[in-house]
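As structure tokens, the structure follows; a few thoughts come after it.
In this view, the complex is presented without one of its protein chains, the others remaining in place.
Going by the order they are written in, the chains are A and B; count residues from 1 in each one.
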Amino acid sequence: MPTKGPGVFENEVAAMEQAVGLTTLEKAVAWAQTKSMWPDTFGLACCAIEMMSIVSSRYDIARFGMEAFRSSPRQADLLIVSGRVVHKMAAPLRQVYDQMLEPKWVIAMGACASSGGMFNNYTTLQGVDKIVAVDIHVPGCPPRPEALMEGIIRLHEKVMAGVPPAYELRGVAS
Amino acid sequence: MNFNAVPGLVEVKQAHGETTLVVDPARLIEAALHLRDELGFNFLSDIAATDYLGWGGKGVSGSIATASGRDLNRPSTQGFQALPSLKPKRFAMNYHLLGVRAGAPRVRLQVWLDEDEPVPSVVRVWPTADWHEREAWDLMGVPIEGHPNLRRILMDDDWEGHPLRKDYPIGGEPVRFSGDE
Partner (left out) sequence: MALAPPRPTIYEGTRIPAPIPTVLQVPRELRESEDILSVNFGPNHPSTHGVLRLVVDLNGEEVVGLAAVIGYLHTGFEKSMEQKTWWKAITYPERIDYVAFQYNELVFVLAIEKLLAIEVPPRATWMRMLLCELNRIHSHLVWLGTAALELGAISMFWYCFRERDRILDLFELACGARMHTRYFQAGGLAEDVPPGFFDECAKFVELMPKAIDDYEGLVDRSPIWRERTKGIGLLSADDAIALGQSGPVLRGSGVDWDLRREQPYLAYDKVDFRVPVYPEGDVYARYRVRMDEMRESVRIVDQALRRMPGGRWIADDRKVVLPPREELHTSMESLIHHFKIVTEGYRVPEGEVYVAVESPRGEAGCYVVSDGGPRPWRVKFRAPSFVALEATATCMSNALVADMIAIVGSLDTVMGDCDR
């Protein structure tokens, strides 16, 4: 039965913070990065509709400074791949990812972006981590807006703890 | 409605409240014009190409029927009792037509084709057929003769093969289980 107090994830984040040992300047920079991480308008399919609803007034991503969805990847920090990626779309996705300036983070939203979802066939990419380095996978088909927000908040906590973006840690899946 | 005057008519089938007109592919355009102009089917809903490769390869249920239709005294109403009815050729192109008027009459125009046998384009009869025929070519490999822009539409331009054919594999990845490592 969960009790009050820090949960497993919070303890892990605290342990990472102590291990990485950020300076005050790095902490300040990480704080600034998380408080206005602007997403790119990369809505593909059903998950895009749920991504739009986190901008709406009930779930309100503006609380986190993220309601400014930038259409130009040059101005965006976060790429939320929301929806199934097919082979024809893989090249534009990689192009958009490459045009984003570092530091950049990727959230694979939904089952299709994380692993191909229910579409294990000739045309659907089995997980977007085959072509871009993913920081957070959010499960669901489609994930509730609260689930996507939890993914975003965990990403913020990762960044505040000093974990580097995914492209520094690993390449794409082989 | 009387379909006897449709040019190239081979057969009229009635099932589930729907009428299917099987027509000779060489006279498809004449049949289409007759249906549009004489019988008033001015709306082409859909063009569906079907691949019957492997049809009848295994036995299937004769008829499962609903609770009201099952008869204990007719043994072949359930179970692996029958093979499905034979099809004349490998591919069927189905044109679903609708008359936009009271009564909403619908009819299915069906032509049977061998592999790589072309079918004439009905773009001049119903302009909406443009993309439907491109999709039939792209996914099923049915060549359309006389189409002004026969290119791939849903797959990549340089894709090889026609994915919806029965001899094209489903693709994807085998699912890995953690215990298999």
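The definition used in the following text is that contacts are C-beta pairs under 8 Å (C-beta built on N, C-alpha and C of every residue); 3 or more make two chains touch, one makes a residue touch a chain.
Predicted model only: the values in this text are computed from it and were never measured.
J.: Touching the left-out chain: which of B:E11, B:D46 or B:D116?
T.: Of the listed residues, the one touching the omitted chain is B:D46.
J.: Considering the complete complex, identify which of A:V29, A:A45 or A:M160 is in touch with the unshown chain.
T.: Here the residue in touch with the unshown chain is A:A45.
J.: Footprint of the hidden chain on chain A, which residues?
T.: Against the missing chain, chain A presents residues 41-46, 48-50, 52-53, 55-58, 69, 71, 83-84, 86, 88-89, 92-93, 96, 118-124, 141-142, 144.
J.: Residues on chain B that touch the omitted chain in the whole complex?
T.: Contact residues on chain B toward the absent chain are 15-18, 20, 42-46, 48, 50-51, 55-56, 58, 60-70, 82, 84-85, 94, 96, 98, 100, 102-104, 106, 108, 123-124, 126-128, 130-131, 135, 139, 148-149, 152-156, 163-164, 170-171.
One rule holds in what follows: only the chains that are shown with their structure count from here on.
J.: Centroid from C-alpha atoms only, then distance chain A to chain B, rounded to Å. What do you get?
T.: That gives a centre separation of 43 Å.
J.: Would you tell me which residues of chain A are touching chain B in their complex?
T.: 87-88, 116, 119-124, 126
J.: Which part of chain B faces chain A closely enough to touch in the complex?
T.: Per the touch definition, chain B meets chain A at residues 155-156, 163, 168-173, 175.
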